[in-house]
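Heads up, one of the protein chains got dropped from this complex, but the rest are sitting where they should.
And now, subunit A:
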Amino acid sequence: MSDVVEKTLSALPGLFDSQTGAARITSRLRQLVKSITELTSKNEEESLIKQELSSMKEQVSSPNTSMMREIMVRAMYCEMLGYDASFTYIHAIKLAQQGGVLEKRVGYLAVSLFLNEGHELLLLLVNTVLKDLQSTNVIEAYMALTVVAQVFPKDMIPAVLPLLEDKLSYPKEIIRRKAVLALYKFYLIAPNQVQHIHAKFRKALCDRDPGVMTSSLHIYLQLITESPDDYKDLTGSFVTILKQVVGGKLPVDFNYHNVPAPWLQIQLLRILSLLGKEDRSTSELMYEVLDESLRRAEMNHNITYAILYECVKAIYTIHPKAELLEKAARCIGNFVLSPKINLRYLGLKALTYVVQHDAKLALQHQMTIIECLDHTDFTIKRETLELLFRITNAQNVTVIVEKMLDFLHGCSDEHTIIHLVGKVAELAEKFAPDNSWFIQTMNDVFSTGGDLLQQDVPNNFLRLLAEGSESKEEDDQLRLYAVNSYLTVLKGDASHLPQRFLQVMSWVLGEYAHLQESVDQREVIRLLTQLLDQRSVSSETRVWILSALTKISEGQTDLILDLAESLSSSQDTVLRQQAQELRQLSQDSQLYEWVLPRGAPWDSMEVDSSLSFLDGFVSEALAAGAAPYKPPHQRQEELCEDRALNLEPYSFSLPVSLSSCSITDRQSPTLLSVSSGLSGNSTELSQKAGSSTLILEGVKRVWGRDGYLRQNETTAPPVDEPSAAVQPSGQQEAAERLEPQPEPSTQNQDKLQLASSLFVGLGAGSSMSLLGKSEAPPPRFRKKPRPHESSSSSSSGTSERSSDSSSRSSHSTTDSFLYGSLLEEEPATSISAFSHTPKSSTANGLAQNKDTKEDRRANTSQILGGDMVIVRPNTFQDKHPSLVSSDLTALLPADLKDLPHSDVISLTSDPSLSLSSCRLFRDEALLLVILISNCTETVIKDVAVQLTCEELETASLRGNVMNCLEGNSTSVCHYALLMDEPHTNVSFTGTVSYQTQPGHTNTLSFSGTLSAADFIRPLVVSTEEYGKLWLSLSHDVKQNLKLLTDASDPLRTTLNALKDALQLHVVDIIGSEGIVACRLLSGAPCLLHCRVNGAALAMWLRSPHPALPDCILYHCQRALAQH
């Protein structure tokens, strides 16, 4: 190419811009922008952009890449204006994939603007990024790194991670820096994946390029915020770096307005303050450099203030050093007194931070603070109030709260209102000087905060009123004051009041209006009824009002009936229902007394969330042929079984979570059910239909903010005890401070007065504890300590359980004593007890064990013979007289003699040996005794018994190996069998090997079946305990059983029959209902609630174990059928 051409070209760029390539690129955009700016309405803009987008859609289909770049820029423009150009996304990715460097750049830029980390198209970019990261072209690697740090799919991190690690040692520093930041980004989104490269971060911190080091500080700031202790060893390095920076050792390039690397300094100071927090030795390392920073930072530019501010904050954060604190305090003064408003803002922020450590500083700047309070700038005002909030105490609370409320009245920003109103409520509750002020302030809070208010503000207020403090008299005064105040408010115009406020008022009036004797209750009813008629009142509030009316309706039947009449045609079904309830209650004073007992203490209210009062209704429905209710997990199981193919291999895990979460919300049918109007909103309750803790939610919540609960629990002296010593000294000090001011004008006089009232109690005389959050003065309103904080049902359930398990564990110690620790306990509450066995429970509640089908047949015949244990059909005739029970007892060891046992049945025999078995029922296990009789005259040697059973835990206790068995004698061997999972029937098999002649071993095999009934033990509980336990159990099954009607007392007969067959414990029989308890060995309990229903017995079983009720039900049915 000739020189001439080159020269021409180099002279042309200006022309190119306006004539070719680039010019064409912008021309369409220019047109677009121009036409958009000419438009006047949003509608026109919309149609224009739509037109533009459709023309772009056409253009993208033609494969002209130079057009592509231009289209991308136009698409970015449209997206920025808020129009959807998603059809270009894929083209952006294509551009990044295929284009030259220039196209790539636009493509990557568009991708990082259009897509977010979770976008599916991003996966298409991964390969391109990988390719570019490996590219030898620095620019390509650079662009790929940029996009990785902006948007990258989390799942794909492992793919690029090694490449990024390589980039950490790339020769060009800009690449290293970007790689460090990209790794930081990865750390933020997936910390575990970059765990192994922490060492490389250290290398980056020591990089020779200050820029790389600076980027690594981002990572360290994050890491140290998370766990400062792990990085204490780096303190020295950070201090050295800061020293070098402050000392001007960095290249001049890094200076900004003659300040060496200010952003780097800020970052380092933050890191140091985190490291030195509450750590004396680490703090000592940094005193010198902090001092140096303070000294070097001359006040000449904004950015030095930024450094100073960080410095001051660091000094107040780390372990204090008096000399530095003094300097820092002076610095804060410079900020606060600065004419520059930004600095003043930061000064206030610093003060807010610092007053927690040193209250006197606020005192020094009180005049400035008061000026800021009247400042026109919203931000400054807010920050000042934040500061005042921190220095509030019992003496200045009225002034500060007044200032806050003033501010609130003139404020329209929702966010600020919510935030500040919460703070006012907090202060009012903490420091209120008297009842009237408290109620007035809360009225203000409710009317200003309106419906933006966080729900816990009214909740806490109501809770405070309801629970009261120790003294009933004081409580009643407060309540009375509230009632009076609300009556006054309601007599005025109530239409503008927020709904929350109306709800609070109606609740208080409903609950406490009776305290005010001088006002006729009819008047209260009238006022509340008036509210109902107002259109602005929401339907939720109407429900509150109606609840209140219900509570005070006693004796005012005429008014109430009118009201109920007028509401019974309401459009709102909830209101109609409530009106109906109201009518019923007002006509039946006995019912009223029962539903709304006056003056009943809060703690004793029980809410029957399981609706046990409907039991009768349910059993009637069952008797009438309705399908029994099945809990969701059971239904799902059945669904699974119905399917030919089980496509959900994990569906059985569901009951575990269900049972564990629903464990508290069961109520006993034996408990008196009391529905209450506690929260005044019964509809909401029934909708939630949850645990009893939910019911009280309306009033029982804890402050989320600092310290309130903690202070409740301490029994501090009442605040009324005036801190007399404090007040004068505070004012005195204030006066001293103000002295140097030249002749205050009247306006200044006002300010001085304000100052003295604001800063009272902050003087040197007052201890700092007034301000410290942890040592705040005792709140005026203390709540009663509530030992029964958690609802009685759930707590009793748990305690029951824990006592259970402790008693069980004591059992197990004795067991291990007796049996050489061969018996292992299975606690009822263990997870395995909740886990579900796929074999159990079918639609009719009968267990269906595929491997016991055959046995069941045998079982049936056997049961008719009056024995539960099955003898296998056996070709051998029992030639030997079977042992009678008396013989058995003689053979048993002393400690087992007294146990209940079954009859002895023959298992098998051969010419030499005869085996029979007997079951002994121990509490914790079933003992299977196998009697081995030698039928010959000769000695049999080396007798060994082996017993196996898949479903049971078996342990041989003694006698399974015998050296010799004399002729015509009998030996016993015991096995302890434990059933962890309920199975209706289980079979066991075993072999006996023996030698009649030396070297000649015979084996004899045997087998037998055991039923779950063998493992069921009575659970001896009182009716009360039964009730508690019932609540805590989660799996229930209901079924109608046959009732033995031939006897005079069918229920008792039936239960006794069951008791005999299954070893149940009949807890109580009341009228037509009986409660029965049992457990699976010493494990999971099962409670049975029986009720005579016509000719049937409605049985309702509950157990923590999902399969146990079905299993027991099965055996109950058998036992009754057999009768």
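What we mean here is this: a residue touches a chain if its C-beta (ideal position, glycine included) is under 8 Å from a C-beta of that chain, and two chains touch if they have at least 3 such contacts; residues count from 1.
We take it that contacts and distances are computed from a predicted model.
Chemist: Report the protein name recorded by UniProt for the chain absent from the figure; options are "6-phosphofructo-2-kinase domain-containing protein", "AP complex subunit sigma", "Sorting nexin-6" or "NADH dehydrogenase [ubiquinone] 1 alpha subcomplex subunit 5".
Modeler: In UniProt, the chain excluded from the picture bears the name "AP complex subunit sigma".
Chemist: For a quick check of understanding: of A:309, A:407 or A:1015, which residue touches the chain that isn't displayed?
Modeler: Touches the omitted chain: A:309.
Chemist: Using the document's definition of touch, tell me which of A:116, A:258 or A:989 contacts the absent chain.
Modeler: A:116
Chemist: May I ask which residue of A:77, A:170 or A:389 touches the chain that does not appear here?
Modeler: A:77
Chemist: Touch as defined at the start, partner being the missing chain; which of A:221, A:559, A:621 or A:962 qualifies?
Modeler: A:221
Chemist: Contact with the hidden chain only, please: which subunit A residues?
Modeler: Counting over the whole complex, subunit A touches the hidden chain at residues 1, 9, 13, 16, 20-22, 26, 29-30, 33, 66, 72-73, 76-77, 79-82, 84, 100-102, 105-106, 109, 112-113, 116-118, 139, 146, 149-150, 174, 177-178, 181-182, 184-185, 211, 215, 218, 221, 253-254, 256, 262-263, 266, 270, 302-303, 305-306, 309-310, 341-342, 344-346, 376-380, 382, 413-416, 419.
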